[in-house]
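Data first, discussion second: the structure below is written as structure tokens.
The complex is shown incomplete by one protein chain, all other protein chains being positioned as in the whole.
Then we have chain A:
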Amino acid sequence: MLINSADTVVADALHGMAAAHPELDVDVERRVVLRRDAKTGGRVGLVSGGGSGHEPLHGGFVGYGMLSAACPGEVFTSPVPNQMLHAAAGVDSGQGVLFIVKNYTGDVLNFQMAAELAEEDGLSVERVLVNDDVAVTDSLYTAGRRGTGATLFVEKIAGAAAEEGAPLDRVAALARQVNESSRSFGVALSACTTPAKGSPTFQLPEGELELGIGIHGEPGRERRAMMTAREIADVAVGAVLDGLAETGGPADGPVLALVNGMGATPLLELYGFHAEVARILAARGVPVARALVGNYVTSLDMAGCSVTLCRADEELLRLWDAPVQTPALRWGR
């Protein structure tokens, strides 16, 4: 691993972010990445966060038209309430703060505690839960669907609305709409290695793959013999479309498509995979309004990818196209 020590991985990366992006206020001590102008625009503050190891999520999405602040936890471990409180105080300009929370027990509990404490401090706080992963059945018998690729859609679209000056309830409503209109499915071709453990989090023999994985190196629901990109895309897109059908949107409405690499899969392969995704969607009569291909919501050095589709009306597409300027996503400005 390209590290100094497992204990300093997160701090070292934050020092690097600070050096590479002077336009961001990176507080290494308090573990918060902030927009320098977060407090001055009279905008709703957007705060997200989660375990490290998913870069560029979330710190790479801080900037104009997207997040106001991000709280990186230890690798694959939720940040703590102090970080979120510091972020909330650092971005609140009196318009309130939206916490964007991926649905994992740790993230939910820590953001919940932070929201309660922030409200005691007099801040208006709304929380939006992202839970788009169809590999987990949303039932009484699990912690519920995980938050994965749709987090990028939520942060971009809510961020664009906040940049335009939309009030907190409107920004929160849009974020919820994006989440409810999005579904994802992930596949691993290899496990990942956390710096603390130093060996793969699960054993995946050569020539096998895991279907329905999350973004924390946890195994998926099912293991199969290696498949081609075309076969994998059939399973993944099929699962996502089945999940979207349950949301009740129009079956032939336009979608935002994200083909997301898990960290160790080359863009060459991701584009090849996207060709299969596009082919299947065309065959199913689903127009792809916008597509994004790359490594955005990763799982350290895991090989594999996920597919996220979001049914997008004209307003969501307009906000998706709005200018954004962050380390990892930038266009139109």
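As a working rule, a contact is a pair of C-beta atoms (placed from the backbone, for glycine too) under 8 Å apart; a residue touches a chain by one contact, two chains touch by 3 or more; residues count from 1.
The definition used in the following text is that contacts and distances are computed from a predicted model.
Undergrad: Could you tell me which of "Putative ABC transport system ATP-binding protein", "Peptide ABC transporter permease", "Xanthine dehydrogenase family protein subunit M" or "Dihydroxyacetone kinase" is the UniProt name of the chain missing from the displayed complex?
TA: "Dihydroxyacetone kinase"
Undergrad: Who touches the missing chain here, A:I3, A:A143 or A:A251?
TA: Answering carefully, the residue with contact to the hidden chain is A:A143.
Undergrad: Looking at the full complex, which residue from A:G45, A:G60 or A:P79 touches the chain that isn't shown here?
TA: With A:G45, A:G60 or A:P79 as choices, the missing chain is touched by A:P79.
Undergrad: Just one of A:G217, A:G243, A:G261 or A:G304 touches the chain that is missing; which is it?
TA: A:G217
Undergrad: Pick out the residues on chain A that sit against the missing chain.
TA: On the chain A side, contact with the omitted chain comes from 51, 73-82, 104-106, 109-110, 112-113, 135-137, 140-143, 146, 194, 196-197, 201-202, 214, 216-219, 221.
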